[in-house]
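Right, one structure below, let's go through it.
Every protein chain except one is present and positioned as in the full complex.
Right after this comes chain A.
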Amino acid sequence: MEMISSPSMLKPIQIKLVLLGEAAVGKSSLVLRFVNNDYQENKEPTIGAAFLTQKCKVQDKIIKFEIWDTAGQERFHSLAPMYYRNAQAAIVVYDITNSDSFDRAKSWVKELQRQATNEIVVALAGNKCDLHDSRQVESEVASSYSSEKGLLFLETSAKENENVNHLFKEIAKKLPLESFSKKQVEEQTQNSINITRRQDSSISQCSC
């Protein structure tokens, strides 16, 4: 996957992506790594949700990820549907050193498969894989769960920049980009109003 560093003439395909998962598993850190190639040790908890974008080039197409990074605490759950509704992709994150967070991830997957759009591409990310000494969730367990549910699965480390870009790349590959780009062109010609449809001139840079 190639990140775009200069504005392109091509119209990017907008992909609404939402990050879900238990508090403090590293959702914001994954996004920060992907968008700014940066890492902060004690990242503040997200309140409500944060919005970030990143453009990438995948197979001759330019994708603009519109990322909604949600708050992890259970009581923010009621805000989540407005972010995963209409999302084309979701990353459900858990912390490999916290088995509770894996259970929570499973319930998110269940909710997404019940409530989100049918075509949504869901990836399961086992974050903090650099902390393998305190691992509580075995890779095989998560992997077999993912293949059973039809999810993408990767173990990542936002801290060590492991598999982060790869994760987004795999999601991009799995998306039916053709149909999205057609749909979006149609929408644009109809000049309809869509929350997720906007143009921006500045393109953030991402290392990949």
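Rule of thumb we're sticking to: contacts are C-beta pairs under 8 Å (C-beta built on N, C-alpha and C of every residue); 3 or more make two chains touch, one makes a residue touch a chain; residues count from 1.
We take it that contacts and distances are computed from a predicted model.
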Which protein name, taken from UniProt, belongs to the chain you can't see among "Rab-GTPase-TBC domain-containing protein", "Proteasome subunit alpha type", "AP complex subunit beta" or "Peptide chain release factor"? "Rab-GTPase-TBC domain-containing protein"
Of the candidates A:E41, A:D60 or A:D133, the residue in contact with the absent chain is A:E41
So which of A:L30, A:V58, A:A71 or A:I96 would be touching the chain we can't see? A:A71
Hidden partner interface residues of chain A, rising order: 23-24, 40-45, 47-51, 53, 66, 71-76, 78-79, 82, 193-196, 198-200
